[in-house]
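For this depiction, one protein chain was excluded, whereas all remaining protein chains were kept in their positions.
And now, chain A:
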Amino acid sequence: MLIEKPHVGKLARPVYFVAGGMTDFRKRHEMKAEELILQATRMAVLENHLKVDGVAKFKKRVSFGVYGQFADHFSDQLLFAAKAHDYLGWEPIGNIEIKTGGATGGSAIVAAVMAVASGLHDVVFVAGCEIMDEVSTRQGNNYIAHAACKDFEWRHSRSYTNYYNLMATDYMKLQKDRGFSKELLRTALSRVSVKNHHYAKFNPFAQAPADYSEEEVANSMPVTEPLRILDCCLMSVGAAVCIIASEEAAYQLTETPILIDGVGAGSDTLRTGDRLPRPVLLLPHENEEMYKNFTNWPGFTSFLATRYAAYVAYHMAGIQNPLEDFDLAETHDAFTISALQSYEDLGFRQYGMGHDFILSGDACFGGKLPENLSGGLIGCMHSVGATGIMQVIEIGWQLQNKWNHFHADPAIWARFGKEKPADFRSLQVPNAKRGVAVSHAGTGSHVTVHTLRRP
(Lines give C-alpha, C1' and ligand atoms only; values in the text may rest on other atoms or scores of the structure.)
Protein backbone atom coordinates (compact mmCIF):
# COMPACT_ATOMS: atom_id res chain seq x y z
CA MET A 1 0.00 0.00 0.00
CA LEU A 2 1.53 3.19 -1.20
CA ILE A 3 0.07 6.62 -1.06
CA GLU A 4 0.00 9.60 -0.21
CA LYS A 5 1.10 12.01 -2.91
CA PRO A 6 0.99 10.29 -6.29
CA HIS A 7 4.01 10.86 -8.47
CA VAL A 8 3.02 13.27 -11.23
CA GLY A 9 5.42 12.75 -14.08
CA LYS A 10 6.38 14.94 -16.96
CA LEU A 11 6.67 13.96 -20.60
CA ALA A 12 10.23 14.64 -21.74
CA ARG A 13 8.81 15.91 -25.03
CA PRO A 14 5.25 16.41 -26.30
CA VAL A 15 3.37 13.39 -27.66
CA TYR A 16 0.56 13.47 -30.22
CA PHE A 17 -2.29 11.33 -31.45
CA VAL A 18 -1.98 11.41 -35.24
CA ALA A 19 -4.63 9.09 -36.63
CA GLY A 20 -6.93 6.21 -35.77
CA GLY A 21 -8.77 3.43 -37.54
CA MET A 22 -11.11 0.61 -36.57
CA THR A 23 -13.03 -2.31 -37.92
CA ASP A 24 -16.68 -2.65 -37.07
CA PHE A 25 -17.34 -4.63 -33.89
CA ARG A 26 -19.48 -7.73 -33.84
CA LYS A 27 -20.28 -10.74 -31.74
CA ARG A 28 -18.65 -12.82 -34.46
CA HIS A 29 -16.37 -11.74 -37.29
CA GLU A 30 -15.49 -13.29 -40.59
CA MET A 31 -11.88 -12.13 -40.32
CA LYS A 32 -9.00 -13.26 -38.13
CA ALA A 33 -7.15 -11.01 -35.67
CA GLU A 34 -4.31 -10.01 -37.98
CA GLU A 35 -6.72 -9.45 -40.86
CA LEU A 36 -8.87 -7.20 -38.67
CA ILE A 37 -5.80 -5.25 -37.59
CA LEU A 38 -4.76 -4.76 -41.19
CA GLN A 39 -8.22 -3.38 -42.05
CA ALA A 40 -8.11 -0.99 -39.08
CA THR A 41 -4.58 0.06 -40.05
CA ARG A 42 -5.64 0.80 -43.61
CA MET A 43 -8.30 3.11 -42.24
CA ALA A 44 -5.83 4.81 -39.90
CA VAL A 45 -3.22 5.38 -42.58
CA LEU A 46 -5.22 5.80 -45.79
CA GLU A 47 -8.42 7.52 -44.65
CA ASN A 48 -7.08 10.19 -42.31
CA HIS A 49 -5.75 12.64 -44.92
CA LEU A 50 -2.20 11.92 -43.82
CA LYS A 51 0.50 13.95 -45.51
CA VAL A 52 2.40 10.87 -46.65
CA ASP A 53 1.76 9.27 -49.95
CA GLY A 54 0.78 5.66 -49.57
CA VAL A 55 1.61 2.70 -47.38
CA ALA A 56 5.29 2.30 -48.27
CA LYS A 57 6.19 5.89 -47.37
CA PHE A 58 4.20 5.77 -44.18
CA LYS A 59 5.84 2.54 -43.08
CA LYS A 60 9.29 4.13 -43.34
CA ARG A 61 8.31 6.57 -40.60
CA VAL A 62 7.34 3.95 -38.01
CA SER A 63 10.01 2.43 -35.78
CA PHE A 64 8.07 0.59 -33.09
CA GLY A 65 4.82 -1.33 -32.54
CA VAL A 66 2.70 -1.89 -29.43
CA TYR A 67 0.04 -4.62 -29.41
CA GLY A 68 -2.81 -5.20 -27.03
CA GLN A 69 -4.47 -8.54 -26.50
CA PHE A 70 -6.06 -9.32 -23.16
CA ALA A 71 -6.34 -13.10 -23.12
CA ASP A 72 -4.41 -15.71 -25.05
CA HIS A 73 -7.18 -18.09 -23.95
CA PHE A 74 -9.63 -16.49 -26.35
CA SER A 75 -7.64 -16.43 -29.56
CA ASP A 76 -5.75 -19.60 -28.65
CA GLN A 77 -2.73 -17.84 -30.14
CA LEU A 78 0.18 -16.92 -27.94
CA LEU A 79 2.58 -14.31 -29.28
CA PHE A 80 -0.28 -12.80 -31.23
CA ALA A 81 1.84 -9.65 -31.59
CA ALA A 82 4.30 -11.49 -33.82
CA LYS A 83 1.54 -12.75 -36.06
CA ALA A 84 -0.10 -9.35 -36.44
CA HIS A 85 3.26 -7.54 -36.77
CA ASP A 86 4.53 -9.69 -39.63
CA TYR A 87 1.10 -9.82 -41.30
CA LEU A 88 1.49 -6.07 -41.73
CA GLY A 89 5.07 -6.47 -42.88
CA TRP A 90 6.57 -4.46 -40.03
CA GLU A 91 9.58 -6.71 -39.47
CA PRO A 92 12.35 -6.04 -38.46
CA ILE A 93 11.23 -3.10 -36.29
CA GLY A 94 10.65 -3.98 -32.65
CA ASN A 95 7.36 -4.47 -30.88
CA ILE A 96 5.90 -5.35 -27.50
CA GLU A 97 2.64 -6.94 -26.45
CA ILE A 98 0.78 -5.40 -23.51
CA LYS A 99 -1.58 -7.25 -21.19
CA THR A 100 -3.48 -5.55 -18.39
CA GLY A 101 -6.93 -7.12 -18.60
CA GLY A 102 -9.69 -4.70 -19.54
CA ALA A 103 -7.17 -1.85 -19.47
CA THR A 104 -4.97 -3.50 -22.10
CA GLY A 105 -5.83 -0.93 -24.78
CA GLY A 106 -5.19 2.02 -22.47
CA SER A 107 -1.94 0.47 -21.28
CA ALA A 108 -0.82 -0.06 -24.88
CA ILE A 109 -1.26 3.68 -25.43
CA VAL A 110 0.68 4.39 -22.22
CA ALA A 111 3.56 2.31 -23.61
CA ALA A 112 3.46 4.13 -26.94
CA VAL A 113 3.41 7.52 -25.21
CA MET A 114 6.42 6.51 -23.10
CA ALA A 115 8.28 5.34 -26.20
CA VAL A 116 7.73 8.67 -27.97
CA ALA A 117 8.15 10.95 -24.94
CA SER A 118 11.46 9.35 -24.08
CA GLY A 119 12.81 10.12 -27.52
CA LEU A 120 13.34 6.45 -28.25
CA HIS A 121 10.87 6.54 -31.15
CA ASP A 122 9.26 9.24 -33.29
CA VAL A 123 6.31 7.31 -34.68
CA VAL A 124 4.73 4.32 -32.92
CA PHE A 125 2.04 2.02 -34.23
CA VAL A 126 -0.53 0.80 -31.66
CA ALA A 127 -2.95 -2.05 -32.39
CA GLY A 128 -5.43 -3.94 -30.25
CA CYS A 129 -7.76 -6.82 -30.91
CA GLU A 130 -9.64 -9.59 -29.13
CA ILE A 131 -11.00 -12.75 -30.70
CA MET A 132 -13.89 -13.58 -28.37
CA ASP A 133 -15.98 -15.72 -30.70
CA GLU A 134 -14.17 -19.05 -30.56
CA VAL A 135 -15.98 -20.08 -27.39
CA SER A 136 -19.52 -19.81 -26.03
CA THR A 137 -20.53 -16.76 -24.01
CA ARG A 138 -20.55 -18.87 -20.86
CA GLN A 139 -17.04 -20.11 -21.56
CA GLY A 140 -16.05 -16.54 -22.41
CA ASN A 141 -17.25 -15.44 -18.99
CA ASN A 142 -15.26 -18.24 -17.43
CA TYR A 143 -12.12 -17.18 -19.32
CA ILE A 144 -12.58 -13.56 -18.29
CA ALA A 145 -13.04 -14.71 -14.69
CA HIS A 146 -9.57 -16.25 -14.91
CA ALA A 147 -8.56 -12.61 -14.45
CA ALA A 148 -9.89 -12.90 -10.88
CA CYS A 149 -7.84 -14.54 -8.11
CA LYS A 150 -7.68 -18.23 -9.07
CA ASP A 151 -7.13 -19.40 -5.49
CA PHE A 152 -9.92 -17.56 -3.70
CA GLU A 153 -12.41 -15.97 -6.08
CA TRP A 154 -12.57 -17.44 -9.57
CA ARG A 155 -14.55 -20.47 -8.34
CA HIS A 156 -17.16 -18.24 -6.75
CA SER A 157 -19.24 -17.80 -9.93
CA ARG A 158 -16.59 -17.63 -12.70
CA SER A 159 -18.27 -14.39 -13.67
CA TYR A 160 -17.04 -10.81 -13.57
CA THR A 161 -20.63 -9.65 -13.53
CA ASN A 162 -20.80 -11.17 -10.07
CA TYR A 163 -17.61 -9.49 -8.92
CA TYR A 164 -19.03 -6.15 -10.03
CA ASN A 165 -22.38 -6.99 -8.58
CA LEU A 166 -20.82 -7.40 -5.15
CA MET A 167 -19.70 -3.80 -5.50
CA ALA A 168 -23.11 -2.77 -6.83
CA THR A 169 -24.95 -4.19 -3.81
CA ASP A 170 -22.80 -2.25 -1.39
CA TYR A 171 -22.97 0.90 -3.53
CA MET A 172 -26.79 0.72 -3.60
CA LYS A 173 -26.88 0.20 0.18
CA LEU A 174 -24.55 3.12 0.81
CA GLN A 175 -26.61 5.35 -1.48
CA LYS A 176 -29.82 4.24 0.21
CA ASP A 177 -28.30 5.18 3.58
CA ARG A 178 -27.51 8.59 2.08
CA GLY A 179 -31.18 9.01 1.30
CA PHE A 180 -31.33 8.09 -2.39
CA SER A 181 -34.11 5.67 -3.27
CA LYS A 182 -33.54 2.31 -4.91
CA GLU A 183 -35.82 3.46 -7.74
CA LEU A 184 -33.70 6.54 -8.39
CA LEU A 185 -30.54 4.45 -8.57
CA ARG A 186 -32.18 1.85 -10.79
CA THR A 187 -33.28 4.64 -13.10
CA ALA A 188 -29.72 5.99 -13.22
CA LEU A 189 -28.34 2.54 -14.05
CA SER A 190 -30.96 2.01 -16.75
CA ARG A 191 -30.35 5.42 -18.24
CA VAL A 192 -26.63 4.67 -18.70
CA SER A 193 -27.59 1.63 -20.77
CA VAL A 194 -30.37 3.45 -22.66
CA LYS A 195 -28.00 6.32 -23.53
CA ASN A 196 -25.11 4.14 -24.64
CA HIS A 197 -27.24 1.82 -26.79
CA HIS A 198 -28.87 4.91 -28.28
CA TYR A 199 -25.59 6.58 -29.22
CA ALA A 200 -24.45 3.30 -30.75
CA LYS A 201 -27.19 3.91 -33.34
CA PHE A 202 -25.09 6.70 -34.83
CA ASN A 203 -21.88 4.69 -34.84
CA PRO A 204 -21.29 2.46 -37.87
CA PHE A 205 -18.62 0.59 -35.88
CA ALA A 206 -20.99 -0.29 -33.03
CA GLN A 207 -22.25 -3.75 -32.22
CA ALA A 208 -25.44 -3.06 -30.29
CA PRO A 209 -27.40 -0.05 -31.50
CA ALA A 210 -30.85 0.02 -29.94
CA ASP A 211 -33.53 2.21 -28.47
CA TYR A 212 -34.43 0.55 -25.20
CA SER A 213 -36.74 1.98 -22.60
CA GLU A 214 -35.58 2.27 -19.00
CA GLU A 215 -38.13 -0.43 -18.11
CA GLU A 216 -36.73 -2.81 -20.71
CA VAL A 217 -33.26 -2.45 -19.18
CA ALA A 218 -34.53 -2.84 -15.62
CA ASN A 219 -36.58 -5.90 -16.57
CA SER A 220 -34.05 -7.62 -18.83
CA MET A 221 -32.66 -11.03 -17.90
CA PRO A 222 -31.10 -11.08 -14.43
CA VAL A 223 -27.44 -12.13 -14.60
CA THR A 224 -26.45 -11.51 -11.01
CA GLU A 225 -29.00 -9.36 -9.19
CA PRO A 226 -29.36 -6.37 -9.33
CA LEU A 227 -27.39 -6.37 -12.58
CA ARG A 228 -29.35 -7.36 -15.65
CA ILE A 229 -28.11 -8.40 -19.05
CA LEU A 230 -28.64 -4.88 -20.42
CA ASP A 231 -26.50 -3.51 -17.58
CA CYS A 232 -23.55 -5.46 -18.97
CA CYS A 233 -21.00 -4.70 -21.66
CA LEU A 234 -20.73 -6.60 -24.89
CA MET A 235 -18.44 -9.42 -25.87
CA SER A 236 -17.02 -8.33 -29.20
CA VAL A 237 -14.61 -9.09 -32.00
CA GLY A 238 -12.84 -6.26 -33.80
CA ALA A 239 -9.66 -4.22 -33.94
CA ALA A 240 -8.55 -0.64 -33.28
CA VAL A 241 -5.31 0.99 -34.41
CA CYS A 242 -3.78 4.37 -33.73
CA ILE A 243 -0.61 6.25 -34.57
CA ILE A 244 1.28 8.11 -31.82
CA ALA A 245 4.09 10.50 -32.70
CA SER A 246 6.48 13.22 -31.57
CA GLU A 247 5.64 16.85 -32.32
CA GLU A 248 7.88 17.11 -35.34
CA ALA A 249 6.70 13.83 -36.83
CA ALA A 250 3.05 14.50 -35.99
CA TYR A 251 3.01 17.80 -37.89
CA GLN A 252 4.76 16.15 -40.81
CA LEU A 253 2.08 13.45 -40.90
CA THR A 254 -1.14 15.40 -40.33
CA GLU A 255 -2.74 18.84 -40.29
CA THR A 256 -4.66 17.91 -37.14
CA PRO A 257 -2.40 16.38 -34.51
CA ILE A 258 -3.93 16.06 -31.05
CA LEU A 259 -1.79 16.52 -27.97
CA ILE A 260 -1.82 13.75 -25.35
CA ASP A 261 -1.08 16.00 -22.38
CA GLY A 262 -1.94 13.76 -19.43
CA VAL A 263 -1.12 10.11 -18.83
CA GLY A 264 -2.12 8.41 -15.60
CA ALA A 265 -1.92 4.76 -14.61
CA GLY A 266 -3.21 3.45 -11.29
CA SER A 267 -3.72 0.12 -9.59
CA ASP A 268 -5.44 -1.60 -6.71
CA THR A 269 -5.53 -5.10 -5.24
CA LEU A 270 -6.90 -7.79 -7.52
CA ARG A 271 -9.32 -9.04 -4.86
CA THR A 272 -11.79 -6.29 -4.03
CA GLY A 273 -12.06 -7.56 -0.45
CA ASP A 274 -8.36 -6.91 0.18
CA ARG A 275 -8.79 -3.13 -0.10
CA LEU A 276 -8.08 -1.38 3.16
CA PRO A 277 -9.60 1.99 4.08
CA ARG A 278 -7.57 5.11 3.36
CA PRO A 279 -8.16 8.85 3.08
CA VAL A 280 -9.92 9.96 -0.10
CA LEU A 281 -7.39 11.08 -2.68
CA LEU A 282 -8.59 14.56 -3.61
CA LEU A 283 -8.79 15.90 -7.15
CA PRO A 284 -7.85 19.54 -7.86
CA HIS A 285 -11.44 20.80 -7.47
CA GLU A 286 -12.17 18.91 -4.23
CA ASN A 287 -11.46 19.62 -0.57
CA GLU A 288 -11.21 17.60 2.65
CA GLU A 289 -14.44 19.06 3.95
CA MET A 290 -16.39 17.22 1.22
CA TYR A 291 -15.37 13.81 2.52
CA LYS A 292 -14.82 14.37 6.23
CA ASN A 293 -17.24 11.55 7.11
CA PHE A 294 -15.69 9.01 4.77
CA THR A 295 -14.16 6.23 6.85
CA ASN A 296 -14.24 3.34 4.40
CA TRP A 297 -12.88 4.66 1.12
CA PRO A 298 -12.47 3.13 -1.43
CA GLY A 299 -14.29 0.08 0.01
CA PHE A 300 -16.49 -1.75 -2.48
CA THR A 301 -17.94 1.47 -3.85
CA SER A 302 -15.03 3.32 -5.43
CA PHE A 303 -12.04 2.66 -7.64
CA LEU A 304 -8.81 3.89 -6.11
CA ALA A 305 -6.97 3.04 -9.35
CA THR A 306 -9.26 5.34 -11.35
CA ARG A 307 -8.89 8.15 -8.84
CA TYR A 308 -5.11 7.74 -8.79
CA ALA A 309 -4.78 7.68 -12.59
CA ALA A 310 -7.13 10.69 -12.88
CA TYR A 311 -5.13 12.58 -10.25
CA VAL A 312 -1.92 12.08 -12.19
CA ALA A 313 -3.37 12.83 -15.63
CA TYR A 314 -5.30 15.90 -14.44
CA HIS A 315 -2.24 17.36 -12.73
CA MET A 316 -0.08 16.74 -15.80
CA ALA A 317 -2.63 18.40 -18.07
CA GLY A 318 -3.51 21.22 -15.72
CA ILE A 319 -7.14 20.15 -15.40
CA GLN A 320 -8.75 22.20 -12.63
CA ASN A 321 -12.27 20.82 -12.87
CA PRO A 322 -12.95 17.84 -15.15
CA LEU A 323 -16.63 18.68 -15.61
CA GLU A 324 -15.79 22.19 -16.78
CA ASP A 325 -12.49 21.58 -18.54
CA PHE A 326 -13.33 18.55 -20.70
CA ASP A 327 -15.64 18.73 -23.68
CA LEU A 328 -16.19 14.98 -23.85
CA ALA A 329 -15.24 11.71 -22.18
CA GLU A 330 -15.00 8.03 -23.01
CA THR A 331 -15.27 5.93 -19.85
CA HIS A 332 -15.14 2.19 -19.25
CA ASP A 333 -18.81 1.25 -18.79
CA ALA A 334 -18.18 -2.47 -18.28
CA PHE A 335 -21.38 -2.38 -16.25
CA THR A 336 -23.85 0.40 -15.61
CA ILE A 337 -22.81 0.35 -11.97
CA SER A 338 -19.13 0.86 -12.76
CA ALA A 339 -20.11 3.82 -14.93
CA LEU A 340 -21.75 5.52 -11.93
CA GLN A 341 -18.78 4.66 -9.73
CA SER A 342 -16.33 5.98 -12.31
CA TYR A 343 -18.19 9.30 -12.68
CA GLU A 344 -17.32 9.89 -9.03
CA ASP A 345 -13.75 8.59 -9.19
CA LEU A 346 -13.12 10.85 -12.20
CA GLY A 347 -14.58 13.83 -10.38
CA PHE A 348 -17.49 14.41 -12.78
CA ARG A 349 -19.52 14.47 -9.57
CA GLN A 350 -18.46 14.27 -5.95
CA TYR A 351 -18.62 10.89 -4.22
CA GLY A 352 -22.21 9.83 -3.66
CA MET A 353 -23.57 11.86 -6.57
CA GLY A 354 -22.52 9.75 -9.58
CA HIS A 355 -26.16 9.11 -10.55
CA ASP A 356 -26.70 12.84 -10.96
CA PHE A 357 -24.15 13.02 -13.77
CA ILE A 358 -26.38 10.84 -15.93
CA LEU A 359 -29.77 11.92 -14.57
CA SER A 360 -29.00 15.63 -15.00
CA GLY A 361 -28.25 15.13 -18.69
CA ASP A 362 -24.66 16.33 -18.27
CA ALA A 363 -23.49 12.99 -19.72
CA CYS A 364 -25.59 13.37 -22.86
CA PHE A 365 -24.84 15.01 -26.19
CA GLY A 366 -25.51 18.72 -25.70
CA GLY A 367 -24.84 18.33 -21.97
CA LYS A 368 -21.89 19.63 -20.00
CA LEU A 369 -19.64 16.63 -20.57
CA PRO A 370 -20.99 14.22 -23.21
CA GLU A 371 -19.81 10.76 -22.26
CA ASN A 372 -19.46 7.62 -24.38
CA LEU A 373 -20.87 9.10 -27.55
CA SER A 374 -19.38 6.01 -29.20
CA GLY A 375 -21.87 3.87 -27.29
CA GLY A 376 -19.11 2.75 -24.94
CA LEU A 377 -18.65 -0.85 -23.89
CA ILE A 378 -22.39 -1.36 -23.51
CA GLY A 379 -23.45 -0.05 -26.92
CA CYS A 380 -20.37 -0.09 -29.13
CA MET A 381 -17.99 -2.86 -28.15
CA HIS A 382 -15.75 -4.56 -25.64
CA SER A 383 -13.26 -6.36 -27.82
CA VAL A 384 -10.98 -6.15 -24.83
CA GLY A 385 -7.52 -5.55 -26.30
CA ALA A 386 -8.98 -2.91 -28.64
CA THR A 387 -11.29 -1.12 -26.18
CA GLY A 388 -8.94 1.45 -24.68
CA ILE A 389 -7.60 2.24 -28.15
CA MET A 390 -11.12 2.69 -29.55
CA GLN A 391 -11.81 5.20 -26.76
CA VAL A 392 -8.72 7.27 -27.55
CA ILE A 393 -9.58 7.17 -31.27
CA GLU A 394 -13.14 8.36 -30.64
CA ILE A 395 -11.82 11.27 -28.56
CA GLY A 396 -9.09 11.92 -31.13
CA TRP A 397 -11.57 12.01 -34.02
CA GLN A 398 -13.86 14.37 -32.11
CA LEU A 399 -10.99 16.76 -31.37
CA GLN A 400 -9.81 16.52 -34.98
CA ASN A 401 -13.36 17.39 -36.04
CA LYS A 402 -13.42 14.11 -37.97
CA TRP A 403 -16.37 12.47 -36.25
CA ASN A 404 -18.64 13.04 -39.24
CA HIS A 405 -15.98 11.83 -41.64
CA PHE A 406 -15.96 8.45 -39.91
CA HIS A 407 -19.58 8.15 -38.79
CA ALA A 408 -21.81 10.06 -41.17
CA ASP A 409 -20.59 8.76 -44.51
CA PRO A 410 -23.08 6.15 -45.86
CA ALA A 411 -20.13 4.40 -47.53
CA ILE A 412 -18.67 3.47 -44.13
CA TRP A 413 -22.01 2.00 -43.06
CA ALA A 414 -22.18 0.08 -46.33
CA ARG A 415 -18.63 -1.19 -45.86
CA PHE A 416 -19.80 -2.96 -42.72
CA GLY A 417 -22.94 -4.28 -44.40
CA LYS A 418 -25.15 -1.75 -42.64
CA GLU A 419 -27.48 0.99 -43.70
CA LYS A 420 -27.07 4.46 -42.25
CA PRO A 421 -30.19 4.93 -40.12
CA ALA A 422 -32.91 7.29 -41.35
CA ASP A 423 -32.92 9.11 -38.01
CA PHE A 424 -29.14 9.56 -38.02
CA ARG A 425 -27.80 12.62 -36.27
CA SER A 426 -24.32 13.98 -35.90
CA LEU A 427 -22.66 13.57 -32.52
CA GLN A 428 -19.68 15.72 -33.42
CA VAL A 429 -19.24 17.91 -30.33
CA PRO A 430 -19.00 21.46 -31.69
CA ASN A 431 -15.59 23.01 -31.17
CA ALA A 432 -14.39 20.18 -28.92
CA LYS A 433 -11.01 21.06 -27.41
CA ARG A 434 -10.33 18.61 -24.60
CA GLY A 435 -11.28 15.03 -23.92
CA VAL A 436 -10.51 12.20 -21.53
CA ALA A 437 -10.35 8.44 -22.09
CA VAL A 438 -10.46 5.87 -19.29
CA SER A 439 -9.40 2.24 -19.63
CA HIS A 440 -10.11 -0.15 -16.76
CA ALA A 441 -9.30 -3.74 -15.73
CA GLY A 442 -10.50 -6.25 -13.15
CA THR A 443 -12.64 -4.65 -10.47
CA GLY A 444 -10.26 -1.72 -10.81
CA SER A 445 -6.93 -3.54 -10.62
CA HIS A 446 -5.50 -1.38 -13.43
CA VAL A 447 -6.81 1.89 -14.76
CA THR A 448 -5.33 4.31 -17.25
CA VAL A 449 -6.50 7.86 -17.88
CA HIS A 450 -5.43 9.81 -20.96
CA THR A 451 -6.25 13.45 -21.48
CA LEU A 452 -6.21 14.77 -25.04
CA ARG A 453 -6.22 18.36 -26.21
CA ARG A 454 -6.38 20.21 -29.49
CA PRO A 455 -3.11 22.18 -29.58
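Going forward, contacts are C-beta pairs under 8 Å (C-beta built on N, C-alpha and C of every residue); 3 or more make two chains touch, one makes a residue touch a chain; residues count from 1.
Note that contacts and distances are computed from a predicted model.
Chemist: Which protein name, taken from UniProt, belongs to the chain you can't see among "Cytochrome c", "ChsH2 C-terminal OB-fold domain-containing protein", "ABC-type quaternary amine transporter" or "Ring-1,2-phenylacetyl-CoA epoxidase subunit PaaB"?
Modeler: Checked against "Cytochrome c", "ChsH2 C-terminal OB-fold domain-containing protein", "ABC-type quaternary amine transporter" or "Ring-1,2-phenylacetyl-CoA epoxidase subunit PaaB": the hidden chain maps to "ChsH2 C-terminal OB-fold domain-containing protein".
Chemist: Touch as defined at the start, partner being the missing chain; which of A:His49, A:Arg138, A:Arg178 or A:Arg425 qualifies?
Modeler: Checking the options A:His49, A:Arg138, A:Arg178 or A:Arg425, the one contacting the hidden chain is A:Arg138.
Chemist: Which of A:Asn203, A:Thr224 or A:Gln341 touches the chain that is not shown?
Modeler: Only one of A:Asn203, A:Thr224 or A:Gln341 touches the chain omitted from view, namely A:Thr224.
Chemist: With the missing chain put back, one of A:Arg155, A:Arg178 or A:Arg425 would touch it. Which one?
Modeler: Looking across A:Arg155, A:Arg178 or A:Arg425, the contact with the absent chain belongs to A:Arg155.
Chemist: Looking at the whole complex, which of A:Met167, A:Leu283 or A:Ile412 touches the chain that is not displayed?
Modeler: Considering the complete complex, A:Met167 is the one touching the chain left out.
Chemist: Quickly run down the residues of chain A that touch the omitted chain.
Modeler: Within chain A, the residues touching the omitted chain are 1, 30-31, 76, 136, 138-139, 141-145, 149-153, 155-159, 161-162, 165-170, 173, 221-225, 271-276, 300.
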